[in-house]
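Just one protein chain is left out here, and the rest sit where they should.
Up next, chain A:
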Amino acid sequence: MTAPVAFSRDHFDWLPWVDPVAEDALTERQMVALVDAARAKSAYFRLLARDPDALEHRTRTDKDIFYNTDAGAPRADRELAAAAVSRFNGCIYCASVHARFAATYAKREADVDRLLAEGVGADLGERWNAIVAAAVALTALPMRFGPEHVARLRACGMDDLAISDVIQGAAFFNWANRLMLSLGEPAIQG
């Protein structure tokens, strides 16, 4: 097992530090809480299945924030917010997943790689800079997200729904990063 020591868009494994529920021991309630039956193969989700109610509502919140296609911010912007928060908090695993999504949906691999290599101060053009700045300001403690961040996003043409998508996407990765970082670790595949 080799842990990655840098951010990248590579696919990593994730190894739990607390025992997951065994696949053949999942209860009916735990299976429902996985939401997607295929997640029974994932050690991460089987570990979270120890608290099935918390897992199910976490997952349904996640899916609506990122996958709901009814207007608002394009998927690429939401994934960028997730990747930026993950880069800033230091979650190499989450950053890899959402950097891949941001790069795919935006078709901007070079910009995403610049965010991973240089960090949240990388120059990605005004719209993405505004999203990264907002996500970082909301993630830092003490929080420093203010009217200037909203004004800058509005100046990029984003409406209330799009800005609320950025806020919820950034906030959600403050949830996801803490679970991924603290309950196990990434490993280089191979």
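One rule holds for everything that comes next: a contact is a pair of C-beta atoms (placed from the backbone, for glycine too) under 8 Å apart; a residue touches a chain by one contact, two chains touch by 3 or more; residues count from 1.
Definition applied: contacts and distances are computed from a predicted model.
Novice: When you check the chain that is not on display against UniProt, which of "Secreted protein", "SRPBCC family protein", "CMD domain protein" or "Carbohydrate ABC transporter membrane protein 1 (CUT1 family)" does it turn out to be?
Specialist: "CMD domain protein"
Novice: Just checking the interface: what residues of chain A touch the absent partner chain?
Specialist: Considering the whole complex, chain A reaches the absent chain at 3-7, 17-19, 47-48, 50-51, 53-55, 57-58, 60-61, 63-65, 68, 70-72, 88-91, 119, 138-143, 145-147, 149-151, 154, 160-161, 163-165, 167-168, 170-172, 174-179, 181-183, 185.
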